[in-house]
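And then chain A:
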Amino acid sequence: MRFLSLEPIRILLYLVGICAFVGANAAYLVLAERKIAGRIQRRPGPNEAGYGGWLQPVADGIKLLVKQVMVPPGTDGLLYRLAPLMVMAPPLICLAVVPFGEDLVARNINVGLLLVFSLGSVNVMALMLGGWASRNKYSVISAARVVSQNVAYEIPMLLVVITMLLATGTLNLNEIIRQQAGWFWHWNILRGIWTLTNPLIPVTFVIFFICMLAETNRAPFDMAEAESELVAGAFTEYGGMGFGVFFMAEYANIVVGCSLATVLFFGGWQSPIGILSGPIWGPLWFLGKMYALIFVVIWIRWTFPRTQFYGLLNLSWKILIPLSLFTLLLSGALITLTKLL
Partner candidate 1 sequence: MKPSIEQLTEAFSCLAGPVPAEVTAPSWPVAVYTVDANLKGYHFDAAVSPAQVVTAAEILDRFGFGLDAVTGVDWIAQNEMEVVYDYFHPEINLRVVVRTRVPRASPELPTISPVFPGANWHERETHDFFGIRFLGHPNLTPFLLPEDADFHPLRKDYQP
Partner candidate 2 sequence: MIVRKESIPPGPSGEAPSETFVLNLGPQHPAAHGVLRVLMTMDGEWITKAEPVIGYIHRMHEKMGENRTWAQFLPNTSRIDYLSAMHYTHAFVGAVERAAKIEVPPRAEYVRVITSELNRIASHMVWWGAMLADLGGLTPFLYAFDDRELILDLLEGICGARLTYCYYRFGGLCNDIDDDFVQGTRAFVKHMPPRLKMYRDLVTDNIILRKRLTGIGPISAEMCRKYGATGPVIRGSGVAYDVRKIEPYSVYPQFDFKIPTYPECDSMARYLVRMDEMEQSLRIIEQALDQLPAGPVMGKVPRVLKLPPGDYCYAVEAARGRFMVRIVSDGKDTPYRVKLRTPSFSNLSLYEEASKGMILPDALAMMGSLDLVIPDIDR
């Protein structure tokens, strides 16, 4: 037992666990998406492989693994191979600082929030490299769109996070969760309303959610992979496991985004009713809230059509940025007021 509490062994176990968690999530979230899409469209979704389709991800995984990994001639070999790696690495690193339970965090660093958001931008670069290196006009157009879209949506996202920072006062994710102890109205999303520290936090949450959808290139902001226009966008020239890695990375990014929303707004591993907490219940609450948010993300994708590109950018630059600036200033003003009084 002492062997297991050695720091390097602990980190190693956590890393293996995180990789396994991301892998399992990527595989089974694809199935969940297809089944939920099926139900929204009034059809059953995959139900052939295994009982009720549970072996479908295994079948898909085997199919992708046995495909020939082909590098198309004329592409930039290094960048082409590097892009899937760069797209998969950030979510794995981000999950090392997200606390799934009170003690269930790989490395509880004091600047956890900063780490997560600094790695979020690497996603943009990876998609751009993938699109550029593919030497395909569709991919290049898609890469250009991805860059504009992600840059435009990072700004309101960071403004929102700074607003939450003002409310919580710390960048340590576990600490943020500890501040939300109690019943569900102690969670950050509702706490601001009745304590009058910042009544606009639900608006902040909506802005954060929209920005998260845009950062992970999910519909209705999936211009980068608009299937009906650009075939598969930046991933057009990737086949087999390269494509599989991009796909997994998209779901890993969704997991990171939703877990962050849970931590910042919904109390992380805190129980909503005060009791039923502890080392077993904590992670269960965390995962429950995270999966509920992922369900909403999937639901939105199959309900709305896509916006146009300039509509998307207009939404960010003309609506979300002013709104998030306003909530930031309001938070600052209210905190200063409460300090003065």
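Going forward, a residue touches a chain if its C-beta (ideal position, glycine included) is under 8 Å from a C-beta of that chain, and two chains touch if they have at least 3 such contacts; residues count from 1.
Here is how the candidates were picked: all candidates are chains of the complex that A comes from, given by their letters.
Keep in mind that what you see is a predicted model, and the values were worked out from it rather than measured.
Enquirer: Using the contact rule from the top, which of the candidates 1 or 2 touches chain A in this complex?
Expert: Of all the numbered candidates, the touching one is 2.
Enquirer: Where on chain A does candidate 2 make contact in their complex?
Expert: 37, 40-43, 137-138, 141, 219-220, 222, 226-229, 231, 302-311, 314
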